[in-house]
Structures are given as C-alpha cells and as structure tokens.
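Every protein chain but one is kept in place in this view of the complex.
Coming up: chain A.
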Amino acid sequence: MASVEFKHIEKIYPGNVHTVKDFNLKINDGEFIVFLGPSGCGKSTTLRMLAGLEDISGGEILINNKVVNDLEPIERDIAMVFQSYALYPHMSVYQNIAFALKLAGLSKSEIEEKVRPVADMLQLTPLLDRKPRALSGGQRQRVAMGRAMVRTPEVFLFDEPLSNLDAKLRNSMRTEIKTLHKKIKKTTIYVTHDQVEAMTLADRIVILRDGKVEQVGTPREIYHSPANKFVAGFIGSPAMNFIPVELAKDEGWHVDIAGQKLNLLGDVDDNQTDTKATLGIRPCDIHITPDLLTNPLVIKGTVENLELLGSTIQLTSRLGDSQITVEAPSSHMVNEDEVTNFYIDESRLHLFSDQTGLSMYKPNAVLE
C-alpha cells in the first residue's frame, strides 16, 4: 500500500531548460493517476524522477511519506513499463520476467513460484521459452507488464505503454490494464498524450503544459468543468469551439454572438474584471434544431463543410467571424451550403478570461 507525494518538484536541465515547474500532487493509495499533456510538457520527466531515472533539481518526492529523492530506483519499490517495452532481447520471456527476482537472489524454485502465476494471469505461459523478437506487439506489452508485476512493487509506472500498438490492440490492452489495476489495486501512474486512454483509465487526470500542472481532477471534472482555456481545448474530440466575446452586464451578465444576445444564467466570476473573454462550447453541445424564433439561443448559420462519420455528422459553420464545429446525430438531413438553425445549450457554456485564460463562468447545471 503506497501513497505518493510530489512537493514543489522542479527539473532543470543544463542550459537552464526548465522542464518541470513547481509540480505538486498527492496520490492516494491504490489510485490510478494519468499524467496527460502534449509532447514536451514534462509528464515523462516527472514520472522518471519518481522512478529514480532522472535527478530531481528541486523539491521532494515522497513514497509512503518517506523522501526518496536520493534512493536508488530499486530501493523505491516501484516498477515501470516503458513505451518501447524495454525487454532484454537476449533473454527468453521467462528470463525477462524472472530477471529482477534473479538479481534479488531468489532461488530457482522461488523464482518459478512467482513467475508462473504472473505468466498465467497474463496468458504468457505458452510463450515463456520464446525470445521477445518472436512475439507480437501485444504479447511484448504483456511481458513488460509481467516483468513489472512479478516484483509486487508498491507503485506501478507506465510511460506511454500503448503508443506502439495499433488502434485495435490499444483498445484491448487498455481494458486489460484497467482490469489488472482493479485486480491488484496498486497505486498506478500512467503517462500518455492520448486523451481517450486518460479518460477511460484514470481515477484522476493531471493535465500538464510546459512543465506546469493545469488541472487535476476526475475525468468528468476535467471534461465538464475545465479550469482554463488550455484544458478545455485539449480535452474533447472534436475540440471545443472558441468564440471571442465581449462580456456585458445590464439586468444580468450577457454576451453577444452573431448579433444575438446570449444571457448567462449561471454564475459569472465577478472577481475577474476582464470584459474581453472567450466563449467555449463543445461541438456536441450545439444542436441542429427546427426554427424556434422565440428562443434567443437559436442562431442561423450556413453549413460550410459536412463529414459523415457513421453515427454522427461533423459540420462546420460560422457564428459571426468565428468558425464553429458541430457534432450531431447523422439522422439530421442537412446538406452543405444549406442555412440551418443551431441551438446552443446554455447549461454547457464555458467562458474564459482573455487575460488569465481561467474559467470565469459556472453554468447552473454543471455535470460533475
């Protein structure tokens, strides 16, 4: 059972390259945490600092409330699955899994006792005599997981473990990892740039950008209540629509979009005095609707481009000067160059300050 805590972690490479900046996070025992962010955001570096593969430039890392900054990787009781799997090519599957146990000085029978159940659990028993080169990508991935599991470490680290697999295999391996975590209930930290992996696997997601934490939250929180414009744009596919607006107040707060007044029924953060803001709305929260002239949130627009994706259609149109993407069920019979009505779901609106990028609006009905 292990908790992990990052306290003011910094990583500065020679040449003053500041990769991780004041990283703070407390991970509870048994939690599945995903570090998510674009390339170069510092997620792998943070993981590697925890593993002991990178020096820590500042701050403290604690495992079970014990500072591990100066401990060797093996003393930290962690196991890691690498993106490249890092299987020893000259060893068989059995030897790969057993290597850590051999180094720990266990007898042959003890090693056998530990390796067999892990191999059974990961369906590797028929492959134990094979060399890694004779395995498929998925099998190699499972061997890498077996090698991590056999040591029964306190913390599991995964560094983009599925990025070398094809889409189909990635889905099935994702499910396997999730099932495995449920079974062994060990603290797990998983690094990825794939938001689907993050959303499906994580108990909590940590979004990073340029070495800084942008938001920590459950997948629902991250998706429905993004803390800032970066998170809002990073999570969700297709990406959230952003429309520059001017915030004004008479009886209540409102914004103008394409000449239409849009009343904000939720709570606007009064502390942020910035009147220039960006309105955010996800493509799936803009609906194609019959002509309802009485509804102030219905805006007319021309369909500029339309793509049929099977169960849904994705179309682009314009609201004022901004191009927007709309995702709708494919049952809607709209065509390109056709003028149609878009209904904006006010309860799903987001508003971000142009000065700080932070979210400044909380709709009445927030899904969390």
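FYI, a contact is a pair of C-beta atoms (placed from the backbone, for glycine too) under 8 Å apart; a residue touches a chain by one contact, two chains touch by 3 or more; residues count from 1.
Quick note on the criterion: contacts and distances are computed from a predicted model.
Matching "Carbohydrate ABC transporter membrane protein 1, CUT1 family", "Transketolase C-terminal domain-containing protein", "Acyl-CoA dehydrogenase" or "Aminomethyltransferase" against the UniProt entry of the left-out chain gives the name "Carbohydrate ABC transporter membrane protein 1, CUT1 family".
Among A:89, A:126 or A:310, the one in contact with the hidden chain is A:89.
Those residues of chain A that touch the chain absent from the view are 51-53, 72-74, 78-80, 82-84, 86, 88-90, 99-100, 103-104, 147, 151.
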